[in-house]
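Of the protein chains in this complex, one is absent; all others appear in place.
What follows is chain A.
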């Protein structure tokens, strides 16, 4: 129990005094995960809309695979990205291994299936409501996609936030491809793993509290920016 209390106190002090290392790794966590979220959303949301609107032969199989990939173990993704980006791998010449870019790539792979699956679920229901209307208006494929993406934006936000949640707390993949290098690829989660390894539970816990606080702050900020959860709006 004393570890818990010490962790809380230490977290409080580090935040109040704006501990330089803490600020650095927190900003890096945000930068990596938000970049990954942006890229993953740009891939996953149109994909989800396309899967809801368009009927093609392998649609069911595609959706099943996408749903299954939600459970992809991060460490496996990390290993695959490592092998591909390694100097001995196919994309080794770019020298991307052990950089934040490699961490972003790994996180994109992890959260695209998650965002696409959740988004697809809600867009599918929306499409069943809009189907007759959009067909009768003779809307083109891209107009249909845009219409349901726009009208389903609240649900898509939930999908994106779920992706953010998975990416920000992820450690297995970014540990392998980022290497947890001090001042280069160390982020909150890998720092927590490192401090736990050293047996410094109080510091590890305080970093954990900072991580949770930051995740809450990002969620609130996005709700505020998009003006959801306000009076008179759904």
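Following the convention adopted for this analysis, a residue touches a chain if its C-beta (ideal position, glycine included) is under 8 Å from a C-beta of that chain, and two chains touch if they have at least 3 such contacts; residues count from 1.
Operating definition for what follows: contacts and distances are computed from a predicted model.
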UniProt protein name of the chain not shown, from "PBP superfamily domain protein", "ABC transporter substrate-binding protein", "NADH-quinone oxidoreductase subunit H" or "Nodulation protein E": "PBP superfamily domain protein"
Contact partner of the left-out chain, one of A:53, A:77, A:168 or A:218: A:218
Candidates A:35, A:121 or A:158 - the one touching the absent chain: A:35
Contact residue for the chain not shown (choose from A:68, A:137, A:181 or A:213): A:181
Chain A residues touching the omitted chain (full complex): 24, 27-28, 30-31, 34-35, 37-38, 86-89, 92, 95, 97-98, 149-150, 153, 157, 179-182, 184, 194, 196-201, 218, 221-222, 225-227
